[in-house]
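Yeah, one chain of the complex is gone here, protein chain that is, but the others are all in their spots.
What follows is chain A.
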Amino acid sequence: MRPPRPRAEPTILHVDLDAFFAAVEQRDKPSLRGKPVVVGGVGGRGVVSTASYEARLYGVRSAMSTAEARSRCPHAAYLSGRFDAYRQASRAVMSLLRDLSPLVEPLSLDEAFVDLAASGHTDFSVAGVTEIAQTLKDGVREATGGLTGSVGVATSKFMAKVASELDKPDGLCVVPAGTEQELIRPMKVSVIPGVGPATAERLRRVGVHTVADLEALSQDELVRLVGQAHGTSLYHLCRAQDDRPVVAEREAKSVSVEDTYDTDLVDRRLLEALIDRYATRVTERLQKARLSGRTITLKVRLHDFSTHTRSTTLPSPTDRTRTVSRLARALLAEVDTSGGVRLLGVGVSGLADWIQEDLFEIDGTLAEDEEREPAEELPAVDLSRLGRDRRWSPGQDVQHEEHGPGWVWGSGRGRVTVRFETAQTPPGPVRTFLVDDPALSPRAVVDPAAEPEATRVQTEVWGPSEV
């Protein structure tokens, strides 16, 4: 078999926004600029999503428990995150990338690959691509109100990603064609995509620490060590042999509905009722569009920001509410939601224009839940209140009738403290109110590009990677 060959010129660009969530917070909260900021689950079992570079100096890392982060860096600002603001910034960046080239593969809210070969540019010399990358970085800064991104350009996805890591933050690194192996040989094996802790440990036991060590192994040895598919892939990647294409749409078109809650939801019946409701909305949209789908996906974001998607594929496409709802409920059972759910979503993909009819109608004895009309038996909780619960979370945007816009600095004991400042103001004053002060209200991120409802026919990838 011919080894995968990278491109002859550096035409793959990887962009990664620096400490994205934390950077958005520092942008919108002038008093936090230059100070340690940690975004993530602020509750007892919370996990860090993103730490600002100031916080990283204290050893705070993504995926660390918030409790550990607090002991390492007690004076940091701990914020629970504002996904609307992150999505808005992400959308601005992705739109810039799509202006650059039609071939953009978003990996998450803050990370994407761009295939420059599909752009209008033709000069792929080091100077040429450096200029493209620099223009892009300037554009990102302008479009997002000051966020920085690190850009790597190389002959393959693997190398472009390595390059963007090299010079972080605010980096720009081009790996000229032919210099790839030289660059990665001294690096740790974990630089290779697919080498996680388990593979790294297995390799360490046979004395492989660096990419150069890995290169010394034969393909047979590697396959014996980590399995056929993985071994073959490592054999080529450690030689910088990577020809994976940039794929503009990672997922087939789908129809999905999701919603975020201010309170973490625990009640199983409530979650199931919400799933029924979303399944109804999804299938209504499908039916209106005269579509059906084979794959049902459930998306759950937990209290600690970890996002789980589970999906199941039917033998034939469906547009039936009951089927979608039944399968989505079954998927919910695979996720441990005991810690609380912040976001639920139901999606249908693998779209088609036909459905498989039943030979006979199934009666209640065959499947109890087929009998039940979904979305009818909502528990005695007012669902409409879930979206606007008056529990103030740290970092949340608020508006005060007298003092104007600000953000929640902290709350407790019936009080909420607000700092009145925005991205456009200098650091502002702090004031404390009663939690039910009628003059204080949550402030939504105004995004002209956002669609009015959380329902959408989407092609983008779900969820950020930094969680």
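Heads up, the rule we're going with is that a contact is a pair of C-beta atoms (placed from the backbone, for glycine too) under 8 Å apart; a residue touches a chain by one contact, two chains touch by 3 or more; residues count from 1.
Criterion: contacts and distances are computed from a predicted model.
As stated in its UniProt record, the chain not included in the shown complex is "Beta sliding clamp", which appears among "Nitrite reductase", "NADH-quinone oxidoreductase subunit N", "Sugar ABC transporter permease" or "Beta sliding clamp". Among A:R7, A:R294 or A:R342, only A:R294 touches the chain that is left out of the view.
Residue A:R326 is the one among A:R326, A:R342 or A:R419 that touches the chain missing from this view. The chain not displayed touches chain A at residues 290-292, 294, 315-317, 319, 326, 330, 350-360, 362-363, 365-367, 369.
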